[in-house]
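With one protein chain held back, the other chains of the complex are shown just where they sit.
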Amino acid sequence: MPVAVKDNISTSGIQTTCASRILEGYVPPFDAHVISLLKKEGAAIVGKTNMDEFGMGTSTEHSAYGPTLNPHDKERVPGGSSGGSAAAVASGMVPMALGSDTGGSIRCPASFCGIVGLKPTYGRVSRYGLIAYSNSLEQIGPMARTVREVSELMSVISSYDPHDSTSFDRPFEHEPVEDITGVRVGVPEEFFGEGVDHGVADSVSEALSVLESLGAKTVSCSLPGMQYALATYYVMCTSEASSNLSRFDGVRYGPKVDTKRQWHEEFRDERGGLFGREVQQRIMLGTFALSAGYYGKYYAKARAAKEQIKNDFLRLFKEVDIIAGPTMPTTAFRIGEKSDPLSMYKSDILTVPANLAGVPAISVPCGKSGRMPVGLQLMGRHFEDERVIDVAYAYEQEVAR
Amino acid sequence: MKTIIGLEIHCQLDTDTKLFCGCSTDYRSDPPNTHTCPICLGLPGSMPRLNIKAVKYALRVAKALNLKVNEYCEFSRKNYFYPDLPKGYQITQYDKPIAEWGHLMIEGDDGVERKIRITRIHIEEDPGRLVHKTGRDRAGYSLVDYNRSSIPLIEIVTEPDLRSPKEARRFLNKLRATLEYLQVFDGEKEGSIRVDANISMEGHNRVECKNISSYKGVEKALTFELTRQRNLIRRGVEITRETRHFMEARGITTSSRSKEEENDYRYFPEPDLEPLRIAGWVDEVSLPELPDARRERFIEQYGISLNHARTLTGDIRLANFYEAVAAVSDPVLSATWVADTLLGELNYRGMGITVVQPQILSEIITLLKEDRITDKSAVEVMRAILDGIVEGRDFESPSAFVERLGLVKESGSDLLAIVSGVATANPVAVADYHAGKKGALNFLMGQVMKETRGRADPKQINEKLRELLG
Partner (left out) sequence: MVLESDVKGISRLADIRIPEDEIAEFTKQFNEIIDYFDILDMVDAGIEEDTPLYNIFRDDEVEPSLDQEEAISNSGETEEGFIRAPRVM
C-alpha cells in the first residue's frame, strides 16, 4: 500500500521540513504515531509531500520550495495546505496520502483537485508527531480518489495514542454502507451566501438532490455562529501558532546559527530570514492577540466563540444527522490570484466551522464548474465519522452509475 | 521601620521520571544530554504527558500546608525565549493553579509561633541548564544541557508575611523539612531548591532578588538588601523598584537590568494537556507525621526540652537518627549529645548525619552512663570517629577506640594516687588553698586533669581533693 505523507508529519530518518527553510535538513529521530501504524500495516511511505509552510495557507503557494500545481489545470492552485498530497493522489502518483486539516487543509485541496478528503473528529487520530500549527483545531486525515480508500486509510490511522493527551479511544473500523434512507441532511443558509460562486452552488444543489433521491431528507437550517467563525478561527490558530513556532531557534535543529552573536540578535535575524512572509505575519498576529491588554479582546473571545459554534452544531444535530454544503466558495483560483492575505483567509469560511466544533467533515467530488472540480462537504456529529463516510459513499456510488 | 519579605520557592519534586516525559530524573552524575527525548528536547511534533506522581506529590504538599485544592486546574504556557527553554515556552500553571491559600507555622524572631500565609502552589517544568566556560577558555557562546529540562517543580508563593532575613531562613528550613517529611523532595540534591525573594521597607518600593539557591544564601541576600535599602532611605534616596541578581560568592545583590519585567509572557491554556479535576483526591491523601507533630511527640515521649525537640525534628534524617539512638539509650542524654555536640561536630566538618551510624552514639552514651569515660573523653572519641569517616579510615567502634587509647576513666584508688601526687608536687597551691585563696582549688584540679589527660571526672577530682586536703 503506497502512501504519500504531508511534510509536517514526522518520519524517523527522513527529512521533515513543513515546507520551511527553518527546518531544512531536520531529520526527526522518531515516527509520528500514524506513521508507526502505517508501517505496522505494511504500508510503503513513498515520499513527503509539499504544503503551505507550517500549514499556513489555502493554496500551497506559500511553500519555501515552490508552489504545487493543480493536475486539472497547471495554472491553478491545488488548494492548501495539503496541496502536495492532493495533487499526488489526483495525478495518479499515489492511490492514498495523509494530509492535515487545521481550517480546511485536507478538504480544500480535495475539493480543488477532485478527490476525497476526510477531517476526522478531533481527537480520533493521534497528533503525536504532527508538527503543530494549531493544537486545538487540527487533525491528520486520509486523502484518496475514492471514499472506500479513504475509509480504509482511516481505519489504519485512527487508534488511541497515550502519547497524545487529547486523543480519544474511539478506533474507526468501518465498511462503507450505501443505504442512507431516512438520514436527515441540514443545509445552512449561511453556506450559500454571497461569496459562493454560482457554478459551485449549482453543483452542490444538484448533489443534494441526488442525496434526496437516495432516501435522505434535506432541510434548511441556520448556523448563526458563521458570522464570527472565520475571525474566531484566525485568532485561535495564529495565537497557538505564535507559541508553537517559538521553538525554531536554529540551536537543536534547522540551519546553523552563529553562536558568536548575541542570542536575541541572532534569533531575530534567523527567524526573520528563514520564515516565509505568511508565517511571519501569522506569528505576529498571534503574538498580538495574546499580548497583555489584548488577550481579553481577542483570544478569550475566540475561545468563547469556539464554544458557541460547537453548541450551534450540537443544537442542529438534535434535528439533523448530517450538515451539508459546498466545501469551498469557489473552484481552484489561479496561482498568484489571491495576493491579499485577507481575501485568502476568506476562502476558508466554509471549512473552519468543522475545526472549531471538532466534528468530522468530508469533501467528496460533485461535478465540475468551468472545468474545475467542485467539492460537496458533509459534516456529522462527533465520533460519527462512519455516518459521514456512508453518506459520501452513497453519493459517490450513485453518481458513478 | 518594618521589613516586609515574601518568598517564591521552586523545589524539584523527587519523582523517578520527568514531568512531561518518561526520562529518568537521576541525571546529576551523567554526561550532558543523556536524559532526553523528543518531548523534553521540544522537538517539533512532540507532545507532553503528565506524570501522575508529580500531581500526587503536589497534593500531599497542598494538604500539609493547609491549602485548598482547586476544583478545576489547568496548565498554561509561559512564552519567552531563552537558550535553556527548548520549546520557547514553559508549561506551568497560571491563573488556575492546583491549590491556594494555606499557611506554615514558624518560630518568630521573638520566639513566638507565627503563621506565614501561603498564597498558592503550582506545578511547572524546569528548563535546561546553561554552562559557561570561564577563565582562559572563556567563550562567547553558551553550552546547553537538556538533562534538567522538564524536571517537575513545585512553586510555592508566600504572602509578604516574613519580617526578617532570619525568619526567611527559618521559613525555608521548615518548608524543606516538611517537604522531606512528605517524601516528595530531597534537599541534599544540588540545585533542588531555588528561591526568589521580595523585600521592602514599609512605605517604600519593593525589590525582587533572584538567583538564590541555598538556605544560607537567602539570609545573606536579604541581609545585604536590608542594609542597602536602609542606607538609601536614611540618605533620603528612594528605592528603585527593580529585579536584582544575587551573587552568592560575593554575598551581594546587583542590579539586573533584566528583561524579565519588560517581558510579556502571553499566558494561555496549554492546548495539548487536559485539565485536572482532583479536589476529591485530597481526602485519600494520608499525611505522615509532620515536623510539628513529631516535635510534640519527642517532648512527650522522650521527655526532652522544646529547644532540643525543635532542633532534632528540623531535619528528617536527624530526627530518624535521634530516634534510633533513643531507642536503645537514655533519651535525654541522647538528645543532648546529638543536638548539642554531634551536630556541631558534623557542621564543622561539613558532614551530613547520614554518614554516621546511630550505634556509634548509642555506644558512646552507654560508656558515659556506665561511668567508664568522662564527657571530655566522649567528645574526643566522637571527633576521632568522625575524622576517621572523613579520611576514609577503617571503622573503629567507640569501645575499641577507648581501649586503644586508654581513655578509660580514672576513678577510685588510681585517682587518689594521682591527687596525692599533685598535692605533694604543689605545696604553694596547697598552702594557698588552706589560706582560703579562691583560685587554688581550680589550679590543683587543673593539674590533676592534666595528669589524667581528661580521663577523670571533674566532680570526682574535686571530691578527692577536698577529702585529701580537708
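Chains: A and B, in written order; residue numbering restarts at 1 for each.
In the analysis below, a residue touches a chain if its C-beta (ideal position, glycine included) is under 8 Å from a C-beta of that chain, and two chains touch if they have at least 3 such contacts.
As the structure is a prediction and not an experimental result, all values here were calculated from the model.
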| item | value |
| --- | --- |
| Residue of B:Tyr94, B:Tyr141 or B:Phe443 touching the missing chain in the full complex | B:Tyr141 |
| Contact set of subunit A toward the excluded chain (per top definition) | 25-27, 29, 123, 162, 165-166, 168, 227-228, 230-232, 234-235, 242, 246, 249-269, 271-273, 275, 280-281, 283-285, 287-289, 291, 296-298, 300-305, 307-308, 310, 340-342, 345 |
| On subunit B, residues whose C-beta touches the chain left out of the figure | 15-17, 21-24, 31-38, 41, 49-55, 81-83, 130-132, 140-146, 264, 266, 273-278 |
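Quick note on the criterion: only the chains that are shown with their structure count from here on.
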| item | value |
| --- | --- |
| Intercentroid distance (Cα basis), subunit B paired with subunit A, Å | 56 |
| For the subunit A and subunit B complex, residues of the former touching the latter | 9-10, 16, 18, 23, 26, 28-30, 32, 127-132, 135-136, 162-166, 239-240, 242-243, 245-249, 251-253, 259-260, 263-264, 267, 287, 290-292, 295, 299 |
| Residues on subunit B engaged by subunit A in the complex (per definition of touch) | 38, 41-50, 77, 79, 81-83, 86-89, 140-141, 144, 264, 266-268, 271-274 |
